[in-house]
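Moving on, here comes chain A:
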Amino acid sequence: MSQAPLLQVEHLKKYYSMKTGLFSRAAGVVKAVDDISFQLESGQTIGIVGESGCGKSTMGKTILRLIEPTAGKVLLDGEDFTALQGDALKRARRKMKLIFQDPYASLNPRMTVRDIIGENIDIDRTYSTRQEREDRIAEVMEQTGLNLDYMDRYPHEFSGGQRQRIGIARAIVLPPRLIICDEPVSALDVSIQAKIINLLKALQRDMGLSYIFISHDLSVVKHISDRVGVMYLGHMMELADKRSLYANPMNPYTQALISAVPKLPGETVREKIALSGDVPSPANPPSGCCFHTRCPHAMPICAQEQPELKQVGEDHFCACHLCKACAAAS
Partner candidate 1 sequence: MSKSKKINSQSYYRVSLAILKKNRLAMFCLGIVIALVLIAVFAPWLTPYDPNLNDVRNRFKGPSWEHPFGTDEYGRDILTRIFYGCRISLSVGIVSQLLASLLGYFIGVFAGYYGGRVDSVLSFLIQVFSSFPFLLFAIAVMFILGPGLMNLYIALGLLGWTSTARLIRGEVMRLKNSEYIQACIVGGGSGWRIIMKHLLPNCVPTLIITITMGIPRAILSEASLSFLGLGVSPPTASWGAMISHAQPYIRKFAYYSLFPGFAIIICVLAFNILGDGLRDALDPKLRS
Partner candidate 2 sequence: MKKLLAAMLTAVMLLSVCAFAGAENAKVLRFGQMDAKVGYDPQTNTNSGATTTEDCVVEPLYYWNDQNELIPLLAEDFPTISEDGLVYTIKLREGVKFTDGTDLTTDDVKFTFERMFKPETLAKSTSMYNMILGAKEMLSGEATELAGFEAVDDYTFKFTLVSPFSCFHKNLGIIYSAIFPREACEAAGADWGVKTLIGTGPYILKSSDATGNVLVKNTNYWGGDPHFDEIDIIFYDNNNTKLMAFENGDIDLCDMTSDLFMQYQGTEVEELCHHFSKLGTYFFVTNNSETFRGEKNPLADVRVREAMSLAIDRDLLCEVIQNGLAVPATGMINQFQLGFTAREPYEHNLEKAKALLAEAGYPDGCTITATIRKQDEADTVQIQSDLAQVGIKLNIEIVDAAVWSSERAAGNVQCLLQGWFPLYADADNNIYTFFHSDYSPAKSCFYSNPEFDALMDAARLSTDDAERQKLYEQADEILSRQDYGSIPLYYPYGVFAAQPYVKNFTVGNLIYHVAYDIDYDMDIYNAQK
């Protein structure tokens, strides 16, 4: 792939300073996103999975600069997105959109569906006549399976699944290159979840979209992603092609995660690795590897040194002292 990948995230960091004391002196730092790097090709989907508080949502918003990153760069089509300002930023924003988890809170209750979906093209004035706008909105509504008769209705008149479709329609009314999906189906029932996932895959095929799919549900991530990254306490623990990650998880945390999912009969059942205790508070993360306090295979070195994300196989990276570097292994 000669030309640059669609998205390159290099050493992205987001630290929150905790204000305590009389004159709100900074008394400690919360490392919500700590040195995350990955690439995303056009038309590809990368899944980010992890438990609550692991910083996956914060990372998504930091890439979009909804939250300004503390350090690191985001390259979009080779262009440094984090450095853009003013109109350049506005033009670059056309390429990236975001869809949300809570169908009830992501739509302005006092706007009609028509205006909600049309917001992005209203902002960028990409149409000359009103009719052009109406047609584009109708086209996108059909694409996302929404009934055109409901164009002038208000969000509170729709079900959860339909609202999520409106959110998707809003994101694609001005065709983006990349959509960050922040837990888009977690709040939906299984049958509706399946419809939305199929819709997202269909749109990816038709419009050549690429997704960053963030979720805590391992089976959904496995189904929709090409490559999967596992995050824990702000760190990227493992990043690999989905088949090799699910078939042969190298990082102990990934292993525990996969084993903890309640299985259906007929799925390969691994013996349960029960992790003790709770996820430590991000305000004072453990020294060295952030998982060493709960890791069944913790070694002395794990407590001192933070493991690097090393290549341990064909398109398989792992941040753990257990996994030897790829060169050594093969």
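For anyone wondering why these and not others, all candidates are chains of the complex that A comes from, given by their letters.
Note that a residue touches a chain if its C-beta (ideal position, glycine included) is under 8 Å from a C-beta of that chain, and two chains touch if they have at least 3 such contacts; residues count from 1.
Keep in mind the model is a prediction, meaning the values are calculated, not measured.
Novice: Which candidate, 1 or 2, sits against chain A in this complex?
Specialist: The answer is candidate 1.
Novice: For a test of understanding, state which residues of chain A touch candidate 1 in their complex under the given definition.
Specialist: 61, 64, 66, 89-90, 93-94, 96-98, 100, 102, 105-112, 116, 119-120, 123-124, 135, 138-139, 148-154, 156-157, 167, 170, 174
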